[in-house]
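Apart from one protein chain that is not included, each protein chain of the complex appears where it belongs.
Then we have subunit A:
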Amino acid sequence: MAASSREHVLSLYRLLLKESKKFPSYNYRTYALRRVRDAFRENRTVEDPKVVEELVKRARDGLALIQRQKWSSIIPTIGLRQVKLPACTASVSGVHRCVCVRVCCSVCGGVC
């Protein structure tokens, strides 16, 4: 099926990783990246189309969730800076103070 084609799954994977990198909180960001990578790696050899479709649906829901949640986790982190770990890349910097409060409505899926 076109929806579960290899290209589609790969593009979902790339999108998920791209969105996960936008979490302001170090712990959520690293967890999301790790979990997405491990989940895709684990299900790499699944053949059954029904299972594949279900997994793709789950991935898409996860993507929507990350897109919603990274907004609601930006608000409390205004001014948040975490201890710089030697191996990691940027911590939370660059969140400027004039981010206005946006409430994410998960019914309409958008930002109201």
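In this text, contacts are C-beta pairs under 8 Å (C-beta built on N, C-alpha and C of every residue); 3 or more make two chains touch, one makes a residue touch a chain; residues count from 1.
Heads up, the rule we're going with is that contacts and distances are computed from a predicted model.
The protein name that UniProt records for the chain not on display, among "Rab escort protein 1", "Exostosin glycosyltransferase 1", "Glucose-induced degradation protein 8-like protein" or "cysteine desulfurase", is "cysteine desulfurase".
Interface residues of subunit A facing the missing partner chain: 23, 27-28, 30-32, 34-35, 38, 65-66, 68-69, 72-73, 80-88, 91, 103-107.
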